[in-house]
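As you look at this complex, bear in mind that one protein chain is not there, while each of the others sits in place.
Showing chain A:
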């Protein structure tokens, strides 16, 4: 004999399923509406607006310094605000601070894990942050005493439940923003290690992040394996804009210097430009001959040039306004994994799986 409770549970289940399908329909309707609203304002292409702008001449950019010393793939690098020091991290667990002018190594730390996928210089120049397969982000104060064991002063700041993919200090040494394979980003207080805000919304590993230029306010952009680039409000933890036009993982995101747009680089072999006020993709930087993924992107100071490091060992330089490639740089002997323009825009540095870093100007 059937229990009298069974029909009631069955009704509840049916109601839940109906509400669920109603919500799914609403979801689809909203998505379509979003695309329609965005499309209405798509009255022109960026390169059309830039038709009358003078084309760029020939670029002569060469490797001016080669930094050798890592024993394995270089995974990440960052510039110090002093425009000459660089921190880099590698698959072999080493984090090295270099003087890029002289190519001397100033500090070296061995992390307890391999694959140190993220590193960042503190704004003061007095510390570096790094992490990777240890799922943490740790801060090392840099000592003036070269003999001092940096590892002894290490401070564990962030704890994720999967690998650390990227980290960045905010505009002070006091807070760090992290992204992780656990699908979240998080903001941490360095001194206490306290979690200040977490950012949920990516459906898969988050691979990269970039903070908006300080004049623009408290937002940052992240990119992930879900092919989405999300813009976040740092105070509320809210995702305020989301872009899903890439066809594969987004490996790198970088704000345009004005803060009104950002570029992304993806495994789909394209770089794209998204304008935040038009709320849409406004340019794609691609060529049929480029079939390897982009690992990292950065803008020159004026935003006119976009540098992309690729898995085919090259660096492509794009005219951001016209959408054309202006230069292709050879030199690395394996994938380019990381790329940053120096703080004063006089040079850029690339790191590679060939164990070296190169400074180009």
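As a convention for this text, contacts are C-beta pairs under 8 Å (C-beta built on N, C-alpha and C of every residue); 3 or more make two chains touch, one makes a residue touch a chain; residues count from 1.
Keep in mind that, in the parts below, contacts and distances are computed from a predicted model.
Novice: Report the protein name recorded by UniProt for the chain absent from the figure; options are "Origin recognition complex, subunit 5", "Exosome complex exonuclease RRP44", "Guanine nucleotide-binding protein subunit gamma" or "Actin-related protein 6".
Specialist: So the chain that does not appear here would be "Guanine nucleotide-binding protein subunit gamma", according to UniProt.
Novice: For the chain that's not shown, point to the residue among A:72, A:135, A:300 or A:334 touching it.
Specialist: Checking the options A:72, A:135, A:300 or A:334, the one contacting the hidden chain is A:300.
Novice: Using the definition of touch stated at the top, determine which of A:20, A:126, A:151 or A:204 touches the missing chain.
Specialist: A:20
Novice: So that we can see where the missing chain sits, which residues of chain A does it touch?
Specialist: So the residues of chain A touching the missing chain come out as 9, 12-13, 16-17, 19-20, 23-24, 26-27, 30-31, 33-34, 37-38, 41-46, 49-50, 53, 56, 60-61, 64-65, 84, 100-101, 201, 238-242, 256-258, 260-261, 275, 277-280, 282, 300-305, 320-321, 341, 344-348, 359, 361.
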